[in-house]
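Note that this complex is displayed minus one protein chain, with the remaining chains in position.
All chains are identified by letter, namely A, B and C, in their written order; residue positions are counted from 1 within each chain.
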């Protein structure tokens, strides 16, 4: 399937928006405006954006701690994301969750997770609902290479497979779990081989190729609805440290630079221009839009009220 | 490698002893002499006996809840096993553990486990000790088909693989986890394929063929010492219910009967006679010895004192 | 009224609710044809089929999280953990996800699920199959915790738990499964609101606060003391979270003597919470004696039946504790 101009535009814009979101967020950190931590996905934008863009609202996703690209891919509102990042009442979690817990049930995001592999059982359950209720939608479950070593990975893929649940397990393999290279955390090169343990299909893709990811996700959705779960591994890289404080002694500058040359956004941009789908100017204009959108988001967030301690017991229990 | 007459004798005797142990234990149950539960491995004797007999004292094993064959294979004392079964002070656990917790550190058994897959991380740790201390011994970790779906399975095999620990993971696949057939608990036929997820070797053997198991274990020990962990699946069947109370509605009498025809003890007996290694009389005499040994064990156990509540705080903490 | 067992009461509660609401489903290990390790769900697979009554692989973490995920997206799952000791494998999903998702997502999620699991000792199943771990879950905001002591309470409370929009940990008592008690006819729908203690016996001289399997023992002791002219009130808290603090405090004020009894190990048990609440309430000023706690010994549950019976409160040890307070 060839992507339409509209679809390409969406991919490019969302990736750019995500990059801008995080670069701005990083500056807010440095400016001392944020308490807490954040995990940036700069360099990995193609994964969440490529997978989530072809989904419908009724398709669910579960996000990771490194999930801004996933949220933006699923059409979350950057104003509310930024407000949550700054801990404001208007944020997605009313300032109570922070960016490790952004969620937007209205667009189908069942939330980011602070626990590595914490989203896998949840996604399995969401897919169980979809199957049980006879919906023709799927759940996409994001997790990292490090998460693939947790027991929750094994149990969730196995359960989903036994029950043929419509869940697409997406492993964003950025080669590291915090500081630990996958060659120290698993004795295999290609994580997708693990699919065989569950008798399901596994594929590995270039995680910086947003177009292929988009196309393969569409196919995967059909596959998963018909046959049950599938494991899709997206091989990519994070450019920045694991979280705000990371001296990155565990990898070389060269390695990082090599991957920077494979920037998913630049790659897509080059493709759009090569194929004459967009002009440089059009893409620059899209970028400006994204920059403005994030500026507005910061303004929105900064002008939003702080949550009040008087509401602290709200939402501990539902009525 | 061909087995010596002595080795054959050991295998035959241990399997017979185990069968006799459990049949006697079942009678003690019916006679109301036992509080609690027990999990019999009748029909599976070749697994634990075949794997443990070629091991040295310094090789460790971790046992399952269905582990009498493993313990007897590793030369545990049936007197103390029986005493533990009856909850006596002379039992392996001073009557505090019961048969889900029999252990004999003096012969290298690090204990049975009441938790499905509970022994896998423990075995990994024992193998870490062996590697760390430069020993030329291995740890054998027993677990069931059901256990292979627990997160502990995944995490332990992965960790052992990454660190190349000398551990042989032995899955006794008796087709059921309690009442649940493996075709309802996993979407694969051959559990040994799961080895590929950890980049390790996996083999599947006829779990009722004690001779092959013995031979393959010897090879596996060498392999594991050189290359790190390996997964050995032994396909077998339990003849009796899961535990003392099991109506067995989940399987047919025919299925059970088919497997009874594949009795591992009878098979070995037939082989010994076919190959003229032993006469019928010699084997009958061995059986009589086993029967007497278990009779003595019951007498030992029944004549042993009950533990006293005054010692209840002993062994909660070590000094 | 007809009498049924505690196990049947639980099965009826699930079945009646499942008939009422198609989105309730039930999953766990060997709960289908086998009927569950304690036979609680016998017959349910036959009635509801394999879509709604699901045998799972042995995978406690996944089924707990799966229930939470399904609960956030339209179902109302009941999950059975075969022994409460195996909650140890499910704590991550129960505590970090199910309990917190509503709060940490700013109210976007509701997680209407029930985790049913049998607790307690007495079956000779030893250390890893006999624990009473309710104190852990009581310490987790976002969870509710119920432990019924009679068939009547079990049915009414389980129905309330299933209808509740929060994750409820419903801890059953193995040794009560076969006990019988009066329960209204099947059609006769009743609910026992979570958060209400029940005075199982009124009294004026001393209050025993307890729950679960210790309730019948406390009643037995109270009955014996009444022969000797001592009037003991027995309060069954039934729901540990939310706790009916008011009921406990007024009873303590009335009798001036409080004994708290539970099977769980005394150190760090929920008895401490109850003692702490009373000691920091106006009841403090009415107390005629120290607040006494009698929990299980701080040892793992041993296998030998004599030992096993003696590491938890017995009629004898409760009697002794009452005497010390009088």
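For this structure, a couple of remarks:
Operating definition for what follows: contacts are C-beta pairs under 8 Å (C-beta built on N, C-alpha and C of every residue); 3 or more make two chains touch, one makes a residue touch a chain.
This one's a predicted model, so the numbers in the text were calculated from it and none came from an experiment.
The shown chains contacted by the absent chain are A, B, C, with contact judged over the whole complex. Touch with the chain omitted from the figure is made, among C:23, C:88 or C:250, by C:88. Residue C:126 is the one among C:113, C:126 or C:197 that touches the chain missing from this view. Checked against the full complex, the one of B:16, B:47 or B:124 touching the unshown chain is B:124.
The missing chain lies against chain A, touching residues 34-37, 84, 87-88, 93, 95-98, 100-101, 113-118, 146-147, 149-151, 177-180, 184-186, 246, 249-250, 306-307, 309, 312-313, 316.
Residues touching the missing chain, restricted to chain B, are 60, 62, 91-97, 101, 103-105, 110-111, 113-115, 118, 120-130, 132-133, 151-152, 155-156, 158-159, 162-163, 314-319 (touch as defined at the top). Seen across the whole complex, the unshown chain contacts chain C at 61, 85-86, 88-89, 91-92, 94-96, 99-100, 103-104, 126-128, 133, 135-136, 138-142, 241, 243, 260, 264-265, 267-276, 278-281, 284-285, 287, 289-293, 298-300, 302.
Assume only the chains that are shown with their structure count from here on.
Averaging Cα coordinates per chain and for the whole protein, the chain whose average falls nearest the overall one is C. With centres set at the average Cα position, the gap from chain A to chain B is 46 Å. Taking each chain's centre as the mean of its C-alpha atoms, chain B lies 36 Å from chain C.
Our note on geometry: chain A versus chain C, Cα centroid distance of 40 Å, whole angstroms. Residue positions of chain B touching 2 or more other chains: 149-151, 184-186.
Touching two or more other chains at once are residues 56-57, 59, 61-62 of chain C.
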